[in-house]
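Here the complex is missing a single protein chain, while all its other protein chains stay put.
On to chain A.
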Amino acid sequence: MRATLRQAGRATLQLVISAAMAFGSYIFVTVLLITAILTVTVVGAFMLPETVLLIRRIAGAKRQQAGAWTGRKIPEAYQPLNGTVRERLRTAVRDPSTLTDFRWMVAYYAYGALPVLMLPLWPLGLVVDGVWCGLVRREAVVLPLISRLADLDAEWSTALLKPSPKAQLAVRVEELVQTRAGAIAAHGAELRRIERDLHDGTQARLVSLSMRIGLAKRAYDQDPAAARRMLDEAQTLAEEALTDLRHVVRAIHPPILTDRGLVGAVRALAASSALGVAVTVDGLTDGHDGPRAPAAVEAAAYFVIAESLTNAAKYSGADRAEVHLARARTGLRVQVRDEGRGGAGGPSQAIGSGGEAGGSGLLGMQRRVAALDGSVTVTSPVGGPTVIEVELPCVW
């Protein structure tokens, strides 16, 4: 009986909130009607996006309340309202979720009255169930109905507030447009960086080298000693240009990836790390047989692991680290973990600050991964452990 009462109590609270919300939305729908009428005149056009935002907030609150009762989260799929008034207006009207919300609100006019049914149920329940349970020792029948009422309220809300597949698709498209723009921007930045490296390093050295050879040719007859010095310098410049080029190539696509594949390359990385690194692999194979992720994905994964291991060796104080590579349905998952002192990066502090331990490295890592529509998660509480997780979407 006590459990039944407690459950009925919780349902009552749920229904009271629901009733309050229903009351709020009665008032709001009235406001809405006024806005709708005003929209026909020009004045309301400015108000409409704001009204839609308000509806979203109310619907959001109802989603949360209903979701909390059923334990199933109700997803949202809103298109962001931004830009000029005209754009906001267009998005507000075209977003399929606006219609969904509006439909719910009208329906709520009716089923918002549901909590009222609970008023007679309480006294009835206390009397009937008091006798039924207390004297006859049977299961309560009336009080659980209050819970059923709350269930009904939540079920209907879920059905009505669930975004249509069309709305979910629209939101996904919007997301993809954003990430694709980000990817293109990051790709452009990468190309410019490579161009600058080649221009400032390799090209400049080759020009200077060619100049030295020209000078050596002129000095060849009159001043052999000077000619020899020029040739020495020319050789040094050629070697520097080669070293530059090697660095540029490594940054674009580490050659060992081509030679050994991602797993082989990561094992080589682990072997040459200052830490004792254990590499575990799930769904990938060593060598060239078996599935391979696209070259850009492999390169990004390699870069992230190299950077993470370097940071761990420099700052974490740990002497062991673990690298896990896994092939997932949606792409490649990478995890690097060390049991060091933690406090690296973190979502707010070191990423971007550059001055913090490994901050600039983490930033470069994020850029590189973002360019492929991937994500980096750094968890590094003070005291450790530091876990860097990377998801790189790809088809393979």
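We take it that a contact is a pair of C-beta atoms (placed from the backbone, for glycine too) under 8 Å apart; a residue touches a chain by one contact, two chains touch by 3 or more; residues count from 1.
Heads up, the rule we're going with is that contacts and distances are computed from a predicted model.
S.K.: With one chain of the assembly withheld, which option in "Response regulator", "GSCFA domain-containing protein", "L-arabinose transport system permease protein AraQ" or "Dipeptide ABC transporter ATP-binding protein" matches that chain's UniProt protein name?
M.R.: The chain we cannot see is, by its UniProt record, "Response regulator".
S.K.: Using the touch definition up top, pick the residue from A:S210, A:S272, A:T330 or A:T377 that touches the left-out chain.
M.R.: A:S272
S.K.: With respect to the chain omitted from the figure, which of A:G9, A:G134, A:P255 or A:G364 is a touching residue?
M.R.: A:P255
S.K.: Suppose we count only contacts with the excluded chain; which residues of chain A make the list?
M.R.: 235, 238-239, 242-243, 246, 249-250, 255-256, 258-260, 267-268, 271-274, 288, 313
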